[in-house]
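One chain of protein is taken out of this complex; the other chains stay put.
Going in written order, the chains are labelled A and B, and every chain counts its residues from 1.
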Amino acid sequence: MDPTQFDRRQLLAGGGAVFFCTLAGHRLSLDQPADVAKLAAGVPVPPRVAKPDGAAEAGAVTAGAGKKANTRQYWIRAEQVKWDIVPSGRDQMMNSRVRGRTRFPAYAYRPYSANFGSPLGPATIPGPLIEAEVGEQVVVHFQNHVDVPTTIHPHGIFYAEEMDGTYKGRFTDPGGFVQKNRTFTYVWEAREDSVGTWLYHDHGPMDPLPVFKGMFGPLIVRDPGAPSPPDKEFFLIMHSFSPVATQLNQQFACVNGRAYAGNTPTLRARVGQRVAFHVIALDDDFHTFHLHGHRWVDTSGFGTEGNPGTGKALDTKTLGPGESFTFEFVEDNPGRWFYHCHVFSHLHMGMNGWYIVR
Amino acid sequence: MDPTQFDRRQLLAGGGAVFFCTLAGHRLSLDQPADVAKLAAGVPVPPRVAKPDGAAEAGAVTAGAGKKANTRQYWIRAEQVKWDIVPSGRDQMMNSRVRGRTRFPAYAYRPYSANFGSPLGPATIPGPLIEAEVGEQVVVHFQNHVDVPTTIHPHGIFYAEEMDGTYKGRFTDPGGFVQKNRTFTYVWEAREDSVGTWLYHDHGPMDPLPVFKGMFGPLIVRDPGAPSPPDKEFFLIMHSFSPVATQLNQQFACVNGRAYAGNTPTLRARVGQRVAFHVIALDDDFHTFHLHGHRWVDTSGFGTEGNPGTGKALDTKTLGPGESFTFEFVEDNPGRWFYHCHVFSHLHMGMNGWYIVR
Partner (left out) sequence: MDPTQFDRRQLLAGGGAVFFCTLAGHRLSLDQPADVAKLAAGVPVPPRVAKPDGAAEAGAVTAGAGKKANTRQYWIRAEQVKWDIVPSGRDQMMNSRVRGRTRFPAYAYRPYSANFGSPLGPATIPGPLIEAEVGEQVVVHFQNHVDVPTTIHPHGIFYAEEMDGTYKGRFTDPGGFVQKNRTFTYVWEAREDSVGTWLYHDHGPMDPLPVFKGMFGPLIVRDPGAPSPPDKEFFLIMHSFSPVATQLNQQFACVNGRAYAGNTPTLRARVGQRVAFHVIALDDDFHTFHLHGHRWVDTSGFGTEGNPGTGKALDTKTLGPGESFTFEFVEDNPGRWFYHCHVFSHLHMGMNGWYIVR
């Protein structure tokens, strides 16, 4: 059996509560690290990964050298982590207890100091913000410590073919198949048409399992000629944890890895502050982001000037997998407000949180 | 058992044809008013509702007084009503009979004259249009006559925290938990960035049950400096009635509380008239609104000027729960046209209607 053929349909249909696949007559559970390691060991290494061609090598080496003056370097490791989706055990929206288990073995990106010297914090879902200004080169040293080959695939920023971070079958470059305990250095460029908020995520051979287990994060490219950044910036990723990825008994609709107000980010601002919301979606569903007590003009293009968009103010906006948008306003309305997905089932599976203005 | 814990998952999954919850060992059906009353009686009253603090009281009192000159007042009552989703019993699109029961016990907003003197019409789904011009204060006296606590939560218009109409667990203000036979007065403000078409709906402790049973309506804020209103305005809310909310045997995809052409609104206009469509979505699904025989430039921002939007004409547009948009044109194409959701399953579950131009 070809282990890349594990039954993705089971994962995608989302029906079952336990995700098994069968390898050489043995049933493996993706909840068991030893089983996952067995599965991953059988994935064939693509030809260009086994023997990388010159271009890919050169790219990696150049990147590692960080030769450009205007370069931002990141050291990011993929790690396995026990993640609690509802750490408080409560849903503050309904003032109720959340029943059942809420911890599962997740995959997450973790930021490190130079040369992976020491962690800059815990592994988190979403991963660390990757940030650049137009004109800069972004160098991401990626080390994979999870049991399956993974990658980092960015949105919005410029990257050459071998820096795509994508599994492409027999056309896969080394950056699209980073095996356990290996490192690959991605080099990307923040160009003018990259301005805005984007995301990055795994796009390796086990896709979408690592994404469904937490391997994604926000990326922003700023325009250095734009007005100064806002006083408060919030990055919110709307996604879900499904039973087949978590082995838990229920589906959770999440913001930033957590479900239910009091667990999802509690955002805080003061009247008079310039506030920016960066909203991203990344699961199998479509969402409508709704913020109580506020409206925004749908310019998107945070950091750009003179783009009135449709001109109509919004308080709710659709976005689907891989999309992102930004809105900004000067805060004028004190109170305890909800932000939430306006899809009612997502709202009640946890996709809500507090925005508190004093 | 905490009755706020009734099994919302059953409601949201939409699988079952009968919606039960269990309270103290007894099975309750949300089809039975007596059962619903039992359930509602057990919902704990949030602390600020039991003893409202000064701010909320003041807000309500001020509003009741309607002190500003430029104030529009509405008296709206939530009522229980037998609602027929397909009153004609026929689907004119397929020229066929609609089988099965189509009446169910709905919840609906009903407009009254001052001080709830007398009804201005029947309780309808959607509820009455709430209308204001920029600069005006909108005062909505809301009386709840259904068996569960409900509210009015508006979109787009400005409201202070205690006028949010939202259940927030132990942080709930009196306007977020209006018990049966109680009244709350909401005070909102139509500001410049509120121009456009929006919606209002229940956002109380039983959410989304009351919305799924019919508690929603359109809200428009007009720019007094804009050109005169169009000759014809249509407000269309795309939503659904699911078996768990209606106890009927099938799912209906609806426009304004009805399913299938001949039951949904039959819109009429004449060549040469300026016509505006205001389209709103509010259920658990995404929709694409399609109008035959016509195109519109997607300016949105009805009532605003000089916003070319994307410039490309559309005849189909995506919108998700809580979203709304407006388009306007001068009628030039006589005929019997369909408007419908272009999601095929929604179209065939009833989300279609006639637009007749003479």
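Rule of thumb we're sticking to: a residue touches a chain if its C-beta (ideal position, glycine included) is under 8 Å from a C-beta of that chain, and two chains touch if they have at least 3 such contacts.
Please read these numbers as outputs of a predicted model, since none were measured by experiment.
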Touching the absent chain in the whole complex: find that residue among A:Q137, A:T166 or A:S345. A:T166
The one residue from A:D35, A:D147 or A:E323 touching the chain left out of view is A:E323
Candidate in contact with the missing chain, chosen from B:R170, B:R270 or B:R336: B:R336
Logged for subunit A, residues touching the omitted partner chain are 2, 4-5, 8-9, 12-13, 46, 155-156, 158-162, 164, 166-171, 193-196, 198, 205, 207-208, 211-212, 283-284, 286, 298-302, 304, 306-307, 309-310, 318-323, 325-326
Tell me where the left-out chain touches subunit B, residue by residue. 91-96, 250, 261, 286-288, 290, 292-293, 295, 297, 308-318, 333-338, 342-345, 347-349
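One rule holds in what follows: only the chains that are shown with their structure count from here on.
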Field rot_deg for pair subunit A/subunit B, CA superposition, rounded to the nearest 5 degrees, holds 120
What's the distance between the Cα centroids of subunit A and subunit B, rounded to whole Å? 34
